[in-house]
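Worksheet: one structure, shown below.
As you look at this complex, bear in mind that one protein chain is not there, while each of the others sits in place.
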Amino acid sequence: MTLDILYFAWLRERIGAPREQIETSAATVRDLVAELVARGERHAAALSDLGAVRVAVDQVLSDLDAPLGGAREVAFFPPMTGG
Amino acid sequence: MTLDILYFAWLRERIGAPREQIETSAATVRDLVAELVARGERHAAALSDLGAVRVAVDQVLSDLDAPLGGAREVAFFPPMTGG
Amino acid sequence: MRILVQTEPFDATALMQGFGAGAGAVVTFTGLVRDDDGLVALEIEHYPGMTEASLTRHAQAAAERFALSDVLVAHRHGRIAVGEPIMMVATAARHRREAFDAADFLMDWLKSRAPFWKREIGAEGPRGWVVAKDTDEAALDRWTNPQ
Partner (left out) sequence: MRILVQTEPFDATALMQGFGAGAGAVVTFTGLVRDDDGLVALEIEHYPGMTEASLTRHAQAAAERFALSDVLVAHRHGRIAVGEPIMMVATAARHRREAFDAADFLMDWLKSRAPFWKREIGAEGPRGWVVAKDTDEAALDRWTNPQ
């Protein structure tokens, strides 16, 4: 499937781009992270500490074990600091 | 001593006046209430249920045992319902 | 700090002009006359002199307890029509917790310790005096007897 991957805040800065499109057969967010980390140093650095990373699948807060079947957009970002 | 006695809300209505001035030697609020009750039916009716009456001595919330030495103004009113 | 006790409606916008400059958090509470049971207006009696003194004292106490940088209390008396604001409290602090708690505390205090008394006015004329609620007394107790 084709997935839009979005990055925000310092994850965007470490990756060096706000979004990318990838072809993947990852079943879960965790599988997707493994594929992304294998892409190179920037991805590996950005996603090295998963405790400091939050994820949204199709714009809904989710977790590493969430299934990706049917998903179109996955976003990675640090814990939010709104308000 | 000369005391200004003030009444508010339904106490004012039962007494039939917002204020009166009296000469008294009452030592405490409780003594003052006894003197007022002796003044007649209206005062007796207004001050019959002291559990439903609050008192301020010189504009500070007080209680029945408060001393009146040096006081100039005593107010009787129902529990407050502001805000 | 600003304390207003008046019969005229207050202009919340004008009151809030410049309020809380430098603060990180501003909370306002506004109490309005609800359209309950065909109510037309409230009539509020107060104790001139004691009202201003006690509002000032408690606004100062709240400012110290919650480290407020600014505090405002405005309360009307006389006849207030349904839909109109009766009173307003505003608090400014560095952080949201203090601003929220201070406004909450001031409201609990105002409800049962400020010398105001309300009477309901229906289309048929004045109704009875509003009776104090035990829940208001309990709300105030929260601040002296923390659970």
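The letters A, B and C name the chains in turn, as written, and every chain counts its residues from 1.
The criterion applied here is as follows: a residue touches a chain if its C-beta (ideal position, glycine included) is under 8 Å from a C-beta of that chain, and two chains touch if they have at least 3 such contacts.
Just so it is clear, the model here is predicted, and its values are computed rather than measured.
For the chain that does not appear, the touching partners among the shown chains are A, C. The residue from C:26, C:44 or C:114 that touches the chain not shown here is C:26. If you put the hidden chain back, the residue from C:3, C:63, C:80 or C:99 that touches it is C:99. Against the chain not displayed here, chain C makes contact via residues 12-13, 16, 20-35, 83, 94, 96-97, 99-100, 103-104, 107, 139, 147. Residue-level contact of chain A with the missing chain is found at 6, 8-10, 12, 56, 59-61, 75, 77-83.
The rule is short, and it goes like this: only the chains that are shown with their structure count from here on.
Listing every chain that touches chain B and chain C alike gives an empty result.
Chain centres here are C-alpha means, and the one lying farthest from chain C is A.
Here the spacing of chain B and chain C, counted between their Cα centres, is 26 Å.
Centroids built from CA atoms put chain B at 72 Å from chain A.
In chain B, no position touches at least two other chains. With touch defined as above, chain C holds no residue shared between interfaces to two or more other chains.
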